[in-house]
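Read the structure below first, then the notes.
Just one protein chain is left out here, and the rest sit where they should.
Should a chain be cited, it is by its letter among A, B and C, assigned in written order, with residues numbered from 1 in that chain.
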Amino acid sequence: MFDSIHEECGVFGIRAPKRCDVAASAYYALYALQHRGQESCGIAVNTNGVIKCHRDVGLVPDVFNERVLGELGTGHMAIGHTRYSTTGGVSRINAQPLVVRHVKGTLAIAHNGNISNAAEIKQELELSGAIFHTTNDSEVISYVITKARLTEPSIEAAIEKAMYKLEGAYSMVVMSPRKLIAVRDPHGFRPLCLGKTEDGSIIFASESCALNTLGASYVRDVEPGEIVIAEDGKELRSIRAHCGGPQSFCVFEFVYFARPDSVIEGASVHAARLRAGELLWQEHPVEADVVIGVPDSGLDAALGFSKASGIPYGVGFIKNRYIGRTFIQPSQGQRENSVRIKLNALSETVRGKRVVMIDDSIVRGTTSRNIVELLRGAGAKEVHVRISSPPFIRPCYFGTDIDSTENLIACKMSIPEITERIHADSLGYLSVEGVRQLARTHSCGFCTGCFTGEYPIEIRDQGSKDKFQFELPANQETE
Amino acid sequence: MFDSIHEECGVFGIRAPKRCDVAASAYYALYALQHRGQESCGIAVNTNGVIKCHRDVGLVPDVFNERVLGELGTGHMAIGHTRYSTTGGVSRINAQPLVVRHVKGTLAIAHNGNISNAAEIKQELELSGAIFHTTNDSEVISYVITKARLTEPSIEAAIEKAMYKLEGAYSMVVMSPRKLIAVRDPHGFRPLCLGKTEDGSIIFASESCALNTLGASYVRDVEPGEIVIAEDGKELRSIRAHCGGPQSFCVFEFVYFARPDSVIEGASVHAARLRAGELLWQEHPVEADVVIGVPDSGLDAALGFSKASGIPYGVGFIKNRYIGRTFIQPSQGQRENSVRIKLNALSETVRGKRVVMIDDSIVRGTTSRNIVELLRGAGAKEVHVRISSPPFIRPCYFGTDIDSTENLIACKMSIPEITERIHADSLGYLSVEGVRQLARTHSCGFCTGCFTGEYPIEIRDQGSKDKFQFELPANQETE
Amino acid sequence: MFDSIHEECGVFGIRAPKRCDVAASAYYALYALQHRGQESCGIAVNTNGVIKCHRDVGLVPDVFNERVLGELGTGHMAIGHTRYSTTGGVSRINAQPLVVRHVKGTLAIAHNGNISNAAEIKQELELSGAIFHTTNDSEVISYVITKARLTEPSIEAAIEKAMYKLEGAYSMVVMSPRKLIAVRDPHGFRPLCLGKTEDGSIIFASESCALNTLGASYVRDVEPGEIVIAEDGKELRSIRAHCGGPQSFCVFEFVYFARPDSVIEGASVHAARLRAGELLWQEHPVEADVVIGVPDSGLDAALGFSKASGIPYGVGFIKNRYIGRTFIQPSQGQRENSVRIKLNALSETVRGKRVVMIDDSIVRGTTSRNIVELLRGAGAKEVHVRISSPPFIRPCYFGTDIDSTENLIACKMSIPEITERIHADSLGYLSVEGVRQLARTHSCGFCTGCFTGEYPIEIRDQGSKDKFQFELPANQETE
Partner (left out) sequence: MFDSIHEECGVFGIRAPKRCDVAASAYYALYALQHRGQESCGIAVNTNGVIKCHRDVGLVPDVFNERVLGELGTGHMAIGHTRYSTTGGVSRINAQPLVVRHVKGTLAIAHNGNISNAAEIKQELELSGAIFHTTNDSEVISYVITKARLTEPSIEAAIEKAMYKLEGAYSMVVMSPRKLIAVRDPHGFRPLCLGKTEDGSIIFASESCALNTLGASYVRDVEPGEIVIAEDGKELRSIRAHCGGPQSFCVFEFVYFARPDSVIEGASVHAARLRAGELLWQEHPVEADVVIGVPDSGLDAALGFSKASGIPYGVGFIKNRYIGRTFIQPSQGQRENSVRIKLNALSETVRGKRVVMIDDSIVRGTTSRNIVELLRGAGAKEVHVRISSPPFIRPCYFGTDIDSTENLIACKMSIPEITERIHADSLGYLSVEGVRQLARTHSCGFCTGCFTGEYPIEIRDQGSKDKFQFELPANQETE
């Protein structure tokens, strides 16, 4: 139904030097991370070891209001989460943070990523008597950590032990009665950064834009494999037992997911997108009169393309800023189509011109075709489509919804076929080699599994991407 | 804060011979069981082994509408629950039915009662690595059953085994992908009955009034200790391994909790309340001009008192039928007091008269005093209060909120002191002996623990009634 | 669709000696008047001459919460309204109080009744250039008063003049920047009483039960034709130019509409209903074992019947206290029928017995038949129906929804036919002569138009009961 790619989560954590309105800080930070998940969200506040949590389906301003924030109260610590999932109305149960009580106390978890061996772990846990309330990975992670805690002397030691079991992508914040802990998987698939405020608060967030919102400064990224522990009255500590391996950062974070004002692994997302435009020009030059971007994520690459090529940059589309989730979809046959409701082409910019149109990706192709049609309807003479990432040909197992190959147009069609399908005059994708060069200052390795099928981790059961489904088949019941 | 006693739950289950709108049946049945819990409610529907659940804080009409029922869909089975709890806004997590996934499939549970050794079991489970999302007993029960299921050949065998571990009060319905199972604890503290419809549906409900709503006929009560299994294409089966012990039915169900049109253990609740009035007259006769009841639960006993005594029955109060949970409480000092908003005394009935006023119980005494004042303000010459139950002197550990002794006026004052406190001319409570005779046709034994302190089960940790609290102290965290 | 009769409004007004929380007083009073209108409600508060109003579709607790009351603020005066109307979702526009601005200032009006010459007045006003936003009579009344105000020296003089033009039923409160005025039409169809509190507040309300809720004392009824003016720093004044004619009080207020704890025209509503039962016994005696009432309005008459006849009074039905407006109606063919969801018959009371069942009225007969069936299903041997009012044979033009004769079973069937239709063993209606005797202490005359077709006012256009419809035919548009 949706012709775009979604991130699956944003996470946030704060530890303040004294009891204060940490719920408000989480609220503003979640606003800054809303682009990483628009389905549900939640905040858990820790008041002297007692953890209160509110989470629900909806955007941050729908789920939280002054009364709800007031009921969460003040505290020393809070964590927060924004989530996207593909399931419909029944997903309140999967909203995070997850709060569980185990033998040593209460634990709150907010997680971004995807545990690629979750099904195996789940099976093993169930055989030992575990029961599951949700279908999200956070519950699996909670079990692995709390089980480890039975024998380990501290929650951070339990996390260290759990990391030997958990495979895949996880950037997460964990809150115990007295500690705020940030954890990133050894491959560092998803971003997670550390910041601080002038008053001494420690902050963890999926992206640095959340730090800016709070007036905090960016310190560094949490390292792949690192466990960072913020505890009252103590220096920030790290456990690096899992650090040191090669990184496989999701390159699509630079292309599309992250906010352009974020800095990840020391590289500016905005700069990476400008660079994508430059590389696109180098790889797929074209004679044209104007370069435009599809809002919002194509704009930066269009600017880069313009600068590299000397072709003037123009504003090709106006995006309706008021279209939200509750928007009623037009019925089949209504003359209003949903692309036209969201986007309008600017005739002033494109009429009679040869247009280069930059977008971040093509999934099924339907939306691309509609957008090209908008430009032609507004008078564009030629439309040359440039895509700032390579074609998707394989599912992602590390935290996005690039899933079944049957929905991916590039699995079924050649470039010339896609060009025709979307009514473009020409089409060029950024190469895999190109996408690896986006963050020039970035020394880390990238995961390009969705473009190449080469995953940094062996995926044992590639068929099962069903773990986000709440409806479960009955056939496991033997009786 | 609340000067009355609350039941903690109502449960419902239906198994239809063919796929149909079981969600609607549950909806109407929960309306009939709404008096057993007004805080939250939920329905779980089983469609070919897939269980969908919707539950939330609110009354049945607030939580369910046509869209929500439509999303639950049709099925062969459904269970439902209405819940009362003392905690405030954060209790959505505790709404039932609880739906969990274990190694053998999915399980939905709706429970009425209180597991008196829940803390012990929880501790034991946590030590083996269990984590808890909620603070309700249903989760403890789920664990015990699913753990047993690891070695037992069927869900009913697992329940039978679990019952050796679970102590206390539990009347519950359990739904697996293919079975609907009703269970009642060996003491039979809480009611649970079995009904059927003409089209062959099997129904379980806390009270028979839910059967009437659905046009179903009452078959019998589930026996104390019995496990009843309704399975597709098979006869109704029972496991009676836990049956046969002495019953300890909660006598306050007859006095107050149950709806008067319900029949419990073969006895009419309405008849029991008429009988309470008769016994009150025998135990505490008084010369008077009119007998009135405090609506709604005092009305039946007032009628019984009138018949036994020959003193005319009158309508003493009109209760406002529109006051609900969202009612704004008057502030201190406002001339409107909340009793006056809910009740109005009928001068026509009481002016210049010696009035006998029957109520079901006195908790803190504040409300009783306000009600007596209403009668005096309306012109009553004398007010003789008769209570259709003995004084509360001990907490209940089996599913009601009669809890801390410090809120119970009868723990701190003698009868003459209470009489003075509530501004009555005389006061008489029904004796413990009397309350045991309420259900004359009823052969079973009663639990009168809250009146006598003699509990049918040993309560090892009488201090802990905190299990319904979501906020947890941090001191169990050792790190 | 609805097989019952509805009142169309309740009104309330308060003038306090000093600025205070008059909105809260209105809120509690509207709760007490909720039975007079459950569709919409509203409160207008006067703060130093500035009138703020909030009104919406819904019950009092749905429309008002602490935030809304807070925004209305404190003041010296407030008026309030509860409304019932037959139209569906579009009626927010018709919610009252109506607040209009005219040349001399602002005017707020809350009205109960029906202007029988509204169509004529409206036509005349439109011809002079008036425009109408609503379809309720309050807007017509506002126009007539404010037009009169153009030439009259005061708002009360304008009201006096307007009363020469307005025909029909109107009990209303009018609030100008500095005055609170209560008005009752010369026939006094609808109730309106005057009360006061110890702190000197003047209160007007449709029924005295609203006074009790506020701890106010009943002073007297506003007289038919009287205009009572409460003004700051002045004694309560009256204009009685329209007083003195014969009264035609709606007798159905005593039978059904009013709350039994109200006192109207000096007579207790409860006493009137007891009297209805006595008279029914005298007019339609029957041998029986038990007398029961259909809740809630049949209960008092059942008690009166029992006392007069010596046949024991019993509780025949339990009414579900949680069924509200948002209740999902069962679909055709569902085994749950809506009567069964609302009412349950008590077998204990009726099994094997000859039952006298008292209800207040029969409209279409469908509900009566379902209720009789409930009793038979619960084991009643005979069911003798007694109705505490005469048969409806004509529409009401004075403020109720007894409208088209085609929905009234008594217009189309004889008593024996109705008896058979509702499956009763016998049926007796209270006579018109009897209903006139209900309020024995009541010296005033009654309107019995709906029972006799003899109306106290000539109805010139009996065909048009359409004024409550919002949808308007286009055929008046000549172009």
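The definition used in the following text is that a contact is a pair of C-beta atoms (placed from the backbone, for glycine too) under 8 Å apart; a residue touches a chain by one contact, two chains touch by 3 or more.
Keep in mind it's a predicted model, so treat the numbers as computed, not measured.
For the chain that is not shown, the touched chains among those present are A, C, taking the whole complex.
Residue A:Pro61 is the one among A:Pro17, A:Pro61, A:Pro416 or A:Gly453 that touches the chain not shown.
Considering the whole complex, the residue from C:His81, C:Lys147 or C:His284 that touches the absent chain is C:Lys147.
Screening A:Ser138, A:Asn212 or A:Asn407 against the full complex identifies A:Asn212 as the residue touching the chain left out. Panel shows subunit A; residues 21, 24-25, 27-28, 31-32, 34-35, 38, 59-62, 64-66, 69, 197-199, 209, 212-215, 259-261, 263, 268, 270-271, 296, 299-300, 303, 307, 312-315, 318, 320-324, 326-328, 330-331, 334-337, 340-341, 344-349 of it touch the chain omitted from the view. Summarising the interface, subunit C meets the missing chain with residues 48-54, 71, 89-90, 98-107, 123, 126-133, 135, 142-143, 146-147, 150, 153-155, 176-179, 470-479.
Note that only the chains that are shown with their structure count from here on.
Chain-to-chain contact here is organised linearly: an open path runs through the chains from one end to the other.
Put simply, the chain closest to the centre of the protein, by Cα centroids, is B. Computed centre separation for the pair subunit A/subunit B is 47 angstrom, with centres defined by C-alpha atoms.
Work out the mean CA point of subunit B and of subunit C, and you get 37 Å between them. Measuring from the averaged C-alpha position of subunit A to that of subunit C gives a distance of 59 Å.
Across the assembly, subunit C contributes no residue that touches 2 or more other chains.
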